[in-house]
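First comes the structure, then the notes that go with it.
Note that this complex is displayed minus one protein chain, with the remaining chains in position.
As written, the chain order gives the labels A and B, with residue 1 at the start of each chain.
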Amino acid sequence: MLVLTCHACGVTAEETEFHAGGEAHLKRFGPGSSDEDFEEYLFMRANPKGVHFERWRHANGCGKWFHVARDTMTLEVFGSYSAQAFAPPEELLSRIEDRRPGWRGQD
Amino acid sequence: MSEPVSALKNISDLNGIAAIREIGPLGMITLRGDLSDRAVQDAAKTAGGANAPDQRKINAEGDGGVAWMSPDELLILCRYDEVPLRMTNLQAGLSKGHALAANVSDARAVFEVSGPRAREVLAKLAPVDLTPGQFEPGMMRRTRLAQVPAAFWMTDAETFRIVCFRSVAQYVFDLLKIAAQPGSEVDFF
């Protein structure tokens, strides 16, 4: 059972306070979009063995969503960041680079 | 109008390792807004009689106070009968900006758990570090008690106030009673 830090309220707590929300940074496609784009948005999900960006909600807590960067194999947590972001912050990306050199090429 | 009744009519259990009492009804107003906005801070102060607290803190005195609930939410505490007046004042103070104030006094149940072993009772139900020094009066914690969401703070070194949804008041009371059952001392803190 993981321990995560809620980016919104700062609490570090066990997983039972949180609710997992799947892959982060999906781009929404609405009416007028192509079938391919819509399929990608609605159904296709990354399932990496290694570095992954996820959405979590502090459901039994402040109620806010936030993002987590995590290694799906070792369960190492690289950091939490705001849900109101289109991409992970640079500072976090370089921290991940330190821990997993060259991880970006592995996708 | 009738006399307001709390969910469990102020039931108590004093036989266990900590005293458990349902208190209230207490006045509670959810205030959502930009907490950095001066108007929101002032409105909260007027309504709760205390300054808006820092992240995960509570400024409370008696039944009045203000608790930090999330980055855009405060909980105003006051006497139950004062809620209509406080609501009116809040609405007036907030009328210019974008904010939401809602009376939630009746949507909640409040329990007091007290005694030297109050920490132990809570630590059986909430996945929170309640060691003295780690959790102290002035702090506000939203978490879960067994299977339901709850929030609590300490009014002194040996007393917790717990807020949960009204519909699960009986469940929470039963939980606390079991956690405080005689013979269940942990001797941890």
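Heads up, the rule we're going with is that a residue touches a chain if its C-beta (ideal position, glycine included) is under 8 Å from a C-beta of that chain, and two chains touch if they have at least 3 such contacts.
As a convention for this text, contacts and distances are computed from a predicted model.
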Report summary line: Name check vs UniProt for the chain missing from the figure, options "Chemotaxis protein CheA", "Cytochrome c", "ABC transporter substrate-binding protein" or "Sarcosine oxidase subunit alpha family protein", returns "Sarcosine oxidase subunit alpha family protein"
Report summary line: Which of B:12, B:46, B:89 or B:103 touches the missing chain? It is B:103
**Report entry** Absent-chain contact - pick from B:14, B:92, B:157 or B:186
**Finding:** B:186
Query raised in the report: Touching the missing chain, which residues of chain A?
Result: 1-3, 14, 21, 28-33, 35, 38, 42, 55, 57, 59, 63-65, 71, 74-77, 83-84, 99
**Report entry** For chain B, residues in touch with the removed chain
**Finding:** 1-7, 25, 30, 32-33, 72, 80, 98-100, 102-108, 120, 123-131, 134, 146-148, 165-171, 174-175, 178-179, 181-184, 186, 188
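Everything below uses one rule, namely that only the chains that are shown with their structure count from here on.
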Report summary line: Distance in whole angstrom between the CA centres of chain A and chain B is 32
Requested in this report: Could you please specify the touching residues of chain B with respect to chain A in the complex?
Outcome: 55-56, 69-71, 73, 127-128, 141-144, 149
**Report entry** Residues on chain A engaged by chain B in the complex (per definition of touch)
**Finding:** 8-11, 13-14, 16-17, 59-64
